[in-house]
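Removed: one protein chain of the complex. Kept in place: all other protein chains.
Right, chain A next:
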Amino acid sequence: MKPGVWHRLDVIARGLLPAFSVFVLLLINLLPVSLPLLSTASPSLALMAVFYWSVNRPDLLTALTAFFLGLLQDLLMGLPLGVSSLVLLLVQTGSASQGRFFHNKSFSVMWWGFALVAIPALLVQWLLSSALIGALLPIKATLISYVLTSLLFPLVAWGLARAQNSLLRYI
């Protein structure tokens, strides 16, 4: 059977799911939440999603996509331009090349892997932001952000896994 136009469109739309999910998580990150803790340091949801997709489907979330998603994050959050682009690009490339290691392992291995990857990622973000702003930013907020990011990873990964299983099984 020759694939028709609709079939191909369907495949393309499904292929955009990883990038779209990162975008949605970026917007969720922007929601005003009435919790005092979250207003000083928020978890980096985009980082989780970029890590998840680079490990599981690096063909659908390429380095270029990660770069532009980082750019979008910088623009929307008022961060120094280019920092998140660099961080997400490095996370994508690093996790995609080590993705094989996580296949057929239990979820806790991936969780540990993410907790390890998030340390240099947030550290680079903190250092570069401080350098570009020209003043040392308080490290405490970054630490809280790191703890929140690594603790909330299973929740986000669960949601992304559901989406992957239902929409990306055959492509």
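Definition applied: contacts are C-beta pairs under 8 Å (C-beta built on N, C-alpha and C of every residue); 3 or more make two chains touch, one makes a residue touch a chain; residues count from 1.
The definition used in the following text is that contacts and distances are computed from a predicted model.
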Per UniProt, the name of the complex member that is left out, chosen from "ABC transmembrane type-1 domain-containing protein", "MarR family transcriptional regulator", "Amino acid/amide ABC transporter membrane protein 2, HAAT family" or "Cell shape-determining protein MreC": "Cell shape-determining protein MreC"
Residue among A:Ala13, A:Met77, A:Val109 or A:Leu151 touching the omitted chain: A:Met77
Absent-chain interface as seen on chain A, which is shown: 11, 15, 27, 29-36, 38-42, 59, 63-64, 67, 70-72, 75-83, 85-86, 89, 93, 125-126, 128-129, 132-133, 135, 137-138, 141-142, 144-145, 171
